[in-house]
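Structure in structure tokens, see below.
One protein chain omitted, others in place.
Chains here go by letter, A and B, matching the order in which they are written, and residues are numbered from 1 within each.
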Amino acid sequence: MKWFWCLFFAFWPIVAIVVCLLAPGNNWWFPGEAASPLGRRIDDLFYMILWITSITFVGTQLVLAYVLFKGASDTEPGTANEKAWFSHGSHKLEVIWSSVPAVILLFIAFYQLDVWAEYRVKDAFPRKRMEAVFERIHQDRQKNDSLALAEVTARQFEWRIRYPGFNADGTLKALMPDPQPTDLYAVNDLHLPASAPVMINLRTQDVQHSFFLPELRIKQDAVPGLVIPIWFEADQQRSYQLLCAELCGWGHYKMNARFVAESDEQFIEYLRQLEREQNEDRVDDAPDTDEEE
Amino acid sequence: MICLISGCGGQPEFSHSEKFQTLKPYAQIYVDQVLDNYFGSPSDMVAWDKLPLELHYGQGTVVEASGRMLTVELQAPHAEITAGTEVLWDSGILNDKDSAWILEWDEAKHQAKLESPLATNPEVGDAVILGPGQILATGRMLYAEHCQHCHGVAGDGNGPTAPYLNPRPRDYRKGIFKFTTTQSSKRASREDLSRIVEDGIPGTYMPSFKLLTEDEMTSIIEYVMWLSMRGELENQLIGLLADSYSVEAVEDRIAGGDETSDTIHQEFIDAVNDPDSFPFEVDTIVSRFTSEWVSSQEPDAEVQPLTPRTPSSDESIAKGRELYLKPSLKCAQCHGEAGLGDGSQTFAVSKDAAGQDNLTPGLYDTWGNLVKPRNLHSGIYRGGRRPIDLYSRIYAGIKGTPMPAFSSTLLRKSNPEDSGSEMTDEDIWHLVNYIYSIPFEDVKAGQGGSSIANPVKDANTASEEDSEEVAVN
Partner (left out) sequence: MFARFQLQFVLLLTVAIFSGCTPQFRREKTEVKSASDVVIHFDDLSSSNNSEETPDEAATPATTPTAGNESTTATTPKKEMVAATTTSKPDVAKQAPTTTGYTGPAKFVGRVVVKGDVPLFSALLAKGAATKDMFCSEMAVPNETVISKDGGLGNVFVYMKKAPRKGVPEYSGEPFVVNQKGCIFIPHAQIVRVGQPFILKNSDPVAHNVRYNGFASQFNDTVVSGSTDGLTKVIEFPERLPAGMVCDFHNWMSAYVLPVDHPWAAVTDADGNFEITNLPEGKWDFVIWHEKALYIERSFKVTAAPNTLIEKVFEVNASKLSQ
């Protein structure tokens, strides 16, 4: 019977180890490959931590198996039949197994610092590259204007998006913190340039929501009363999922939207199209009057 | 476990309208029977040819048929036809025979390879229906997924989440939809309905369903219209029967003299079986709303501005404000002189449909809900923010609400002196420009200041300018 239990308890660690080793190669837990440079770095961090935990896990399981079988074979008839002994702890061991994890945690903490900073600390945002985007899409901006290209407002149960409008000379205005008469509006359909860092301002109208771009590994809570800047960079020009990752009410599942990363020209064309739709007055023969103010 | 055992069992059923219970039991059975015959139940629907809806994937005629190959000519446009689509023979020798099923579909040639060879070949020109009722069936699945928990199984605006919502979800059964771009006497166009589904209604709980595909959108819209027609038939039929066969009416009639419960019952049964009586009435009701829905889809049902939008300018905005405060338009009486939605009518006691005073002062819509005139400072435009949306709200009103159509009031001769001059809708555009400007009354474009207007200041200015207009109600 005791051998059954030995095998039984040895079996599960083996299954766990096999799963643990197979999983990363199969992308079981990720919604596809990371589709942004930051996403890949976040994935790298994840795998690094996975390596550390896997090694620790395999090590402890080996020790566990050794102790199990050693103890079982010691009680076999004909062996020395040692009696179990009780230890009252070892100071040296305590120090080792406290300080080793502490060192590992410290290492992780320092190792991820720059990723975190780049993602979350405003001063570390890739400002230069963002400004290059503004240059390319001809945004008419002052030095202190917001870096954001759109304001995403979560509400029960949809994402409302506000883009800046165009100047009369064809340049794009800068996004203002408050709505402007020229602003362009969309819902559940976020379009932004691809292959460059772009920033949005996230807010919520009602309860807490969470802006989640699983393929880009971006997740940020929208907190009532706060305007939270988020930047991301999509590698490919395609459409990505945009979900709410905070159980925000009975219609949480409805907050399913689309993030479309496209070329600069397409982005401007999209805004132009929004402008046309938004100025629709059903009088066809007057294309000149589309301009607002 | 408890939920599994108790809560979710059973098939969904169409609920009855509130007045259903006032009918005598035999009249209730008749209403149920009529609805069941023409509309069925949620799990066993009837695609009634008479309704002006796109119910099938496609309809057409046989061009060539032999063995497993079938070529048809379809009336454009049709939905995507996939493998496993049913082919229903609608006329000819195969009429009423078993349907065929499509194995492969060639869209370019409109040619189908059937799952099994035909025993008898239909003749050229025989009518076929591809995917009979499938649009409706898809619509119901999508409706159940996205809409039902607020709008209810029967489209009565009384789903499980509805009691927690303000404003209440729309009850389709009157056939009235609020935010349309059709003339005041018309119903909603399909385009109006799909725009609301696509963009949602900001300021309410109606979210946007932007990610629906075109076919899914069609299915949902057709299903919503189908529910609306079903509800309208139910309501109108109950109204018709309640005149003579409600519990109260029957009591009245018995008390009136020479009628007894039995003679009334017999009269009812005779009326049901007399094709000139109730069946004719049902037909009249259906023909009426059918023709209304059809005519609302016509291009001339749309609100069509006469002139392009007047470019927004300080002058235009000032003219708009002047119109807004004009006693001959009375915008301010509901929306308030400062546009805060707090006009004097929101404090006045109005009458309900039966002519009784409403308990809470304010304005009520056709559904009996207390409605608030829009606060024009919020910058939230429920029916859409396009100029045509605002224009339609003013021109054709908001259906089912106290917001009237101003088409006759605001259209005027371009030259007041000359009665032969053309009509102009400039005044509507001035008002539209003014309404657009209200949220920015103390913010200039390009400035990032606070957008919260100063209502006290606005209200004071307004009342100073037009002191005789101050409400005394």
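Going forward, contacts are C-beta pairs under 8 Å (C-beta built on N, C-alpha and C of every residue); 3 or more make two chains touch, one makes a residue touch a chain.
Predicted model only: the values in this text are computed from it and were never measured.
K.L.:
List the neighbours, among the chains on screen, of the chain that has been left out.
P.N.:
Touch partners of the hidden chain, whole complex considered, are B.
K.L.:
Tell me which residue among B:V72, B:A100, B:V303 or B:A405 touches the hidden chain in the full complex.
P.N.:
Of the candidates B:V72, B:A100, B:V303 or B:A405, B:A405 is in touch with the missing chain.
K.L.:
Could you tell which one of B:A100, B:L118 or B:L136 touches the chain left off the display?
P.N.:
B:L136
K.L.:
In the complete complex, which positions of chain B touch the hidden chain?
P.N.:
1, 4-5, 8-12, 25-26, 29-30, 33-34, 37-38, 40, 43-50, 55, 88, 129, 132-134, 136-137, 140-141, 144, 176, 184-185, 236, 239-240, 243-244, 249-262, 265-266, 269, 272-273, 276, 279, 288, 292, 326-330, 333-334, 344-345, 348-351, 353, 355, 363, 366, 397, 399-409, 471-473
Note that only the chains that are shown with their structure count from here on.
K.L.:
Mind listing the chain B positions that touch chain A in their complex?
P.N.:
Where chain B meets chain A, its residues are 146, 149, 161, 181, 199-200, 202, 205, 207-211, 302-305, 307-309, 311-313, 379, 385-388, 391, 436-437, 439-440, 443, 445-451.
K.L.:
Considering the complex alone, what residue numbers of chain A touch chain B?
P.N.:
Contacts found on chain A: 156-158, 160, 173, 176-182, 185, 187-189, 250-251, 254-258, 277-283, 285-286, 289, 291-293.
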